[in-house]
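I have a structure I would like to understand better, so I am pasting it below and will then ask my questions one at a time.
Here the complex is missing a single protein chain, while all its other protein chains stay put.
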Amino acid sequence: MDPTSRAFIENAHAGLANPVLRRALGIAGTGFPARRSEAIARLPEFEALRDAGKAIKDHTIAHLDFYLELYEKNVAAAGGVVHWARDAAEARAAVLEICRSVDAKIVTKGKSMVAEEIALNDHLEKNGITPVETDLGEYIIQLRHEPPSHIIAPAIHLMKEQVTEAFRAAHTDLDPDRAITEAPQLCAEARAVLRPKFLAADVGITGANFLVAETGSSIIVTNEGNGDLTQTLPKVHIVVASLEKIVPTLEDAATLLRLLARSATGQEFSSYTTMSTGPRRKDDVDGPEQYHVVLVDNGRSAMIGGEFQEMLRCLRCAACLNHCPVYTAIGGHAYGWVYPGPMGAVLTPALIGVAEAGHLPNASSFCGRCESVCPVKIPLPKMMRHWRERQFAQRQVAPVYRSGLKLWAWVAQRPALYHALVEIKARLLGWLGARRGRFRTLPLAGGWTEQRDMPAPEGRSFHALWAERQRTCQRETGQ
Amino acid sequence: MSARDDIIGGIRSGLGRPALSEAAKGGLAARVAAHRRNLVPARAASLDAAGQVRLFVTMAQAVQTTVVRIASDREAPAEIARYLAAENLPAELRIAPDPALDELPWAERPLLTVRRGKAEAGDAVSLTPCLAAVAETGTLMLTSGEATPTTLNFLPDTHIVMLRASQVVASYEDGWDLLRTRGALPRTVNFITGPSRTGDIEQKIELGAHGPRRLHVILIDDAKTGRRK
Partner (left out) sequence: MAEPARVALLVTCLVDLFRPSIGLAAVKLLEAAGCTVDVPRAQTCCGQPAYNSGDKGDAKAIARQIVAAFAGYDYVVVPSGSCAGMVKLHYPELFADEPAMRERAEELAARTWELTAFLVDVRGMMAVAATCTQSATYHDSCSGLRELGVKAQPRRLLASVGGLSLKELPGAEICCGFGGTFAVKYPEISGKMASDKIADIAATGADCVLAGDLGCLLQIAGKLSRDGSRVEARHVAEVLAGMTETLPPIGAPRDSGRNG
């Protein structure tokens, strides 16, 4: 999808003003943290598992060349094919070629953020192939022609009224008077409408939560069963996954799986955690005849060895989104691309450039809640700060801020001057603000006062008062 | 240069080193071959066999799996007939083409229509065996194969699973070890924890999104016979 991250402030404004979004995020913002917290309370080893998960990921990235080569060898041994894609264009081309090779008309899709990243659906449609999203949330937003707003709950920004509207508009061969206002009715309708699509699909495309080097397998973690129907029924199963999804062994996958569902939805384990290895076997009576893995780089290898390498540990659990006060205020669309919230603030500039995505790492109060809930302990605020350092060094910061900061820093390195100026400011603002105790407006402070009053200073600086106190003490002790 | 070479080269240059030495690769290969377990929670691992079975039942029921215990597999057709009637479901069943299931006394339930094979559109209820059950989270482990088509786990509205108590293991790691004893990996390994569900509409959980809305486990108490090797 084309990024709109440059318009972050306008997008955030629209999000803040949207009453449907406010209600929807209100539900999500309380539910997810509570459920995660309960799940963790039931597992005493959770903290230790975070360290174990971090270690597995760090080890894998430090030896990623070895594990990718081992993975490919084992995919091939199981009868599958790995297609290496340096960028989005190569990934799209690889998927299209496979689809064309079997004359595919309909393609079912399980939820995949990297498929969004490479803008796969548009490309298939332009080439005469119909992609059908089957995850309920993805299906709803596909009908509404909008991007996902959350990496595991794509339609989280909607209330059920919007879903009803979308279904009435799209499912025109059903009785227009049918009752579909409640969630069970909407789910039943989606199930009924999508079932024939599953059965008719020529190709099924899924993402992967993990790729296991030891066995050449892909693992998907879902709840609906759509991913499984997508990858089992059609003749061809294509996995689209980025490089850093690799883990060394099945045991390593088990450790990370213990972290994933708990961090994402507060479940002990997802309803369906499925491992696939190659196409159907000789004696199988169902399953795909072909198994392909499109392995996508698209900027990941460039992150290795730099300040953002730790971001490659990300499990895409969305715990950081769910606990972020900025995300839960503005929603995912404000971030303008595929990956919102704190993980999006770090990853998006790495993938599409800081010129486009510059607002994202700046729109953070560094509260640190994201890092505290990350199952693999990614230091998200630190990496957002690294982006800010790059912007400052490259003079991408607005001149008024840059020069204001430089001036302030210059004075701050001269304590005598600084103290004198602070005392003047304290006296002036203290005097002006004494009667009311606060300012409704203040020159040069429009950014502050548009949203809140500015409390007035007490009228003296601490250093001035302290110096007076010291002089008084000295006089009293006769020094 | 191929895309593969470019990507691998990019990774190596990021890591600041060339390709690993044969010795280093050997070390990593040995690490993979050893597939050591990382920390396994004590929750199930600290229990004895009977405790693990009880834990499996508790965890499974917590995610809306229904569990019924019977003394021997001979009682399964009667239990299935009872279950379908109680759920107001038609007395029809698609069973996995597994010789062990074939041998059940279906003749005792002549009103139960039993078909065999992979799932077809329109099948309402399936019956499958499973490889193991993980007590830690109430999770069933099923594998694809000639006798166990994967579609039986997903297409029908109701999925019934036959599980012997001796198949209950503590952790996923125990499941991996079991899988490794059976030769080459199957196409599909399903870890199933409860029926299909979604929270995509206002975060309210609805069962039966695309997969089965009912998951029913028939647990055969073969504890007296001890764990099978």
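As written, the chain order gives the labels A and B, with residue 1 at the start of each chain.
In this text, a contact is a pair of C-beta atoms (placed from the backbone, for glycine too) under 8 Å apart; a residue touches a chain by one contact, two chains touch by 3 or more.
Just so we're clear, the structure is a prediction, and the values are computed from it rather than from any experiment.
Asks: Would you list the chains present here that the left-out chain is in contact with?
Replies: Those shown chains that the absent chain touches are A.
Asks: For the chain left off this view, which of A:Leu124, A:Val326 or A:Cys374 is in contact with it?
Replies: A:Val326
Asks: Which residue from A:Ala7, A:Ile27 or A:Met454 sits in contact with the chain not drawn here?
Replies: Once the missing chain is taken into account, the touching residue is A:Met454.
Asks: Just to verify: which one of A:Arg178, A:Lys425 or A:Arg471 makes contact with the chain not shown?
Replies: A:Lys425
Asks: In the whole complex, what residues of chain A lie against the chain that is missing from view?
Replies: Touching the missing chain: residues 9, 12-13, 16, 325-326, 329-330, 362-369, 371-372, 382, 385, 387-393, 397, 401, 405-406, 408-409, 411-413, 415, 418-419, 422, 425-426, 430, 434-438, 440, 445, 447-448, 450-463, 465-467.
Following the convention adopted for this analysis, only the chains that are shown with their structure count from here on.
Asks: Provide the C-alpha centroid distance between chain A and chain B, rounded to the nearest whole angstrom.
Replies: Roughly 30 Å separates the two chain centres.
Asks: Show which residues of chain A lie in contact with chain B when the two form their complex.
Replies: That would be residues 24, 27-28, 31, 43-45, 48-49, 52, 56, 62-70, 72, 78, 84-86, 90, 134-137, 140, 153-156, 159-160, 163, 183-184, 186-188, 190-191, 194-195, 198-199, 213-215, 217, 223-226, 228-229, 232-233, 243, 248-252, 254-255, 257-258, 265, 267-281, 283-287, 295, 297, 301-306, 309 of chain A.
Asks: Name, in rising order, each residue of chain B that touches chain A in their complex.
Replies: Interface residues on chain B, with respect to chain A: 2-4, 6-8, 10-16, 19-20, 25, 28-29, 31-32, 35-39, 41-43, 59, 62-63, 97, 117-119, 121, 136-139, 144-146, 149-151, 153-155, 171-173, 176, 185-204, 206, 208-212.
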